[in-house]
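Every protein chain of the complex appears in place save one, which is left out.
For chain A:
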Amino acid sequence: MASKLLNRFPTLNNTAYHILSLPFLRSTVASPFLVHTRLYSEDVSSRVSNRSSLNQVELAKFSSIADTWWDAEGPFKPLHVMNPTRLAFIRSTLCRHFQKDPYCARPFEGLKIVDVGCGGGILSEPLARMGATVTGVDAVEKNIKIARLHSESGPETANIEYCCTTAEKLVEEQREFDAVISLEVIEHVADPAEFCKSLAALTVSNGATVVSTINRSMRSYATAIIAAEYILHWLPKGTHQWSNFLTPQELVLILQRASITVQEMAGFVYNPLTGQWTLSDDISVNFIAFGTKNSQ
């Protein structure tokens, strides 16, 4: 069904470039961005010359609203509300994989976890409270500053290591972690396939990789773009580009090519009456995947 929409654009052909322009009606970013290019290719070999997965447009978007990361009522409210549900999935899959006691208050004691694209640290801090040794990385300098400041407020979170860097640079430094977690990031990178390769390189063999993103489906267009950005104003307009979303099949494929086997997948469903997110089998909008690195 995604292809039906794409067929309406005359530029689609086998080789590869796909230009989708989404005019921003009102953008929080200072400079106007009207055209956004993303590489879309049937065969996943990278065509991008620079080896970074950074997308400058996306970086600028996040940099401008960095101060509001910890404002529970601000532009990041949906992430705050969704956070416990994502953590529930991470907790259950990682406890099972690393054979930790799920009734322990700090089950991740002794595990090294990296939060790629940590933003203000809203995932890193709960992971640290659960006992993990957490490293948070983000390409936006402001985010790292905010994250560092906020984490200083408690003894359990003060030991989180925050770095303003990218996954690729960490790979160059030959860092390795027991679990690599990257939530709601892959839809903002320039080259998802390369990004997954970096995530895989950061994971020790038999380690865990958790990626979450939004599905590229009609429903997600209606929900995550139209409803969330234009009608309910949960997210600033232009936060997401529908064409950047990955379907679960695509994600599994690129992870597999990076030597990560996806073991479990779940969806997040929002109940507007109770205002709560729950885990479910419905992966048509938000979904999260847990994979393990093949042992070499």
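In this section, contacts are C-beta pairs under 8 Å (C-beta built on N, C-alpha and C of every residue); 3 or more make two chains touch, one makes a residue touch a chain; residues count from 1.
The working rule: contacts and distances are computed from a predicted model.
Name of the non-displayed chain as stated in its UniProt record, restricted to "Pyruvate dehydrogenase E1 component subunit beta", "Cell cycle control protein", "Ubiquinone biosynthesis monooxygenase COQ6, mitochondrial" or "Glutathione S-transferase theta-1-like": "Ubiquinone biosynthesis monooxygenase COQ6, mitochondrial". Screening A:I146, A:I181 or A:L251 for touch with the missing chain picks out A:I146.
Looking at chain A, the residues touching the absent chain are 67, 70-72, 80-81, 83-84, 87-88, 91, 103-105, 125-130, 145-146, 149-150, 152-155, 158, 274.
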